[in-house]
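Yeah, one chain of the complex is gone here, protein chain that is, but the others are all in their spots.
Per-chain numbering from 1; labels A, B, C, D and E assigned in written order.
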Amino acid sequence: MDKWLKSLKTNTPQEGFELAITLSQMGVKYTQPSERVRKRLRPIYSNNAGNLISASHVIAVNFRTVAAANNYWQ
Amino acid sequence: MDKWLKSLKTNTPQEGFELAITLSQMGVKYTQPSERVRKRLRPIYSNNAGNLISASHVIAVNFRTVAAANNYWQ
Amino acid sequence: MDKWLKSLKTNTPQEGFELAITLSQMGVKYTQPSERVRKRLRPIYSNNAGNLISASHVIAVNFRTVAAANNYWQ
Amino acid sequence: MDKWLKSLKTNTPQEGFELAITLSQMGVKYTQPSERVRKRLRPIYSNNAGNLISASHVIAVNFRTVAAANNYWQ
Amino acid sequence: MDKWLKSLKTNTPQEGFELAITLSQMGVKYTQPSERVRKRLRPIYSNNAGNLISASHVIAVNFRTVAAANNYWQ
Partner (left out) sequence: MDKWLKSLKTNTPQEGFELAITLSQMGVKYTQPSERVRKRLRPIYSNNAGNLISASHVIAVNFRTVAAANNYWQ
């Protein structure tokens, strides 16, 4: 796969949160590389309350990692 | 997206908990940007015991991050 | 919401565990503010093995945070 | 509730693992105080693969806390 | 139960990963002590994608603990 992750450092907490989203999406992408399939699944999970909460959970775990890497932007 | 997260610092643990709720909601919002859809799903998950426990779980993970960022308000 | 969380410090590990339970319940309460609905759901999740294990999971995550805030009561 | 948790310190890692099990069970007990109900649920979750894996997950989270409290028994 | 966990220290990361597997299995074993029942459940979860991912999740949590106990084998 191409280079997509050079550093866990971000300038702001919000950019860190958005990096956490990218990490969460890449976890899906490595497991299901087909963009066609991922696009087909999007309307399913994005309209399912349980799936959306689960997606937010993964982002939370990745955000913890990114926040620690940035010393919580202190 | 607009700026919504400037800092993980809060004055009190309760404000930290409420920031954790915001982070959890934003994880959903980035995944499902449509406010219309999110509003449609609210009566579903907010009346479902399993979904509510899962939502509290995500908040707990984000609260851990916020608490660490604030040195646990010591 | 009223002030309900002033500090993560507790005198004993057991009080810390009970604070973790409060945090877990408050995560639900912020998501579903109606006491009537929460009372209606109680007999559902409290008689469902999977829900009870999930509830204990949320408490465990919050207990980790409280324990760290108290330096593990050392 | 009676005193049941005086310290997170244990003499050995195995006692720490067993304390993690107690913590996981107490999370369930606080949520469902009725021993009769908990006994009725036991044959359900203890014969359900998904529930057993979830129970082991909760123990793992609590074990992390206990292990940290004991400086990993180093 | 017999002594089965003397230390979280391992010589290599791979042995640490295998200890994490043991910890995950022991969480199940303490919850369902009957070997007969556990054997009956094995073909169920080991052929179920969701259960396998959940099992890997528990191992990941325990591996974090073991890795921390070994200072990440640095």
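The criterion applied here is as follows: a residue touches a chain if its C-beta (ideal position, glycine included) is under 8 Å from a C-beta of that chain, and two chains touch if they have at least 3 such contacts.
If you're wondering where the values come from, they're calculated on a predicted model, not measured in any experiment.
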item	value
In the full complex, displayed partners of the excluded chain	A, E
Absent-chain interface as seen on subunit E, which is shown	12-14, 17-18, 21, 45-47, 49-50, 52-57, 59-61, 63-64, 67-68, 72-74
Hidden partner chain, residues of subunit A it touches	3-9, 23-28, 30-32, 37, 41, 44-45, 48, 50-51, 54-55, 57-58, 61-62, 64-65, 68-69
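Following the convention adopted for this analysis, only the chains that are shown with their structure count from here on.
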item	value
Between subunit A and subunit D, centroid-to-centroid distance (C-alpha), Å	31
Distance between the centres, which are taken as Cα means, of subunit E and subunit D, whole angstrom	15
Chain-level touch network, classified as line, ring, star, complete or other	line
Interchain contacts (touch definition) - all pairs	A-B, B-C, C-D, D-E
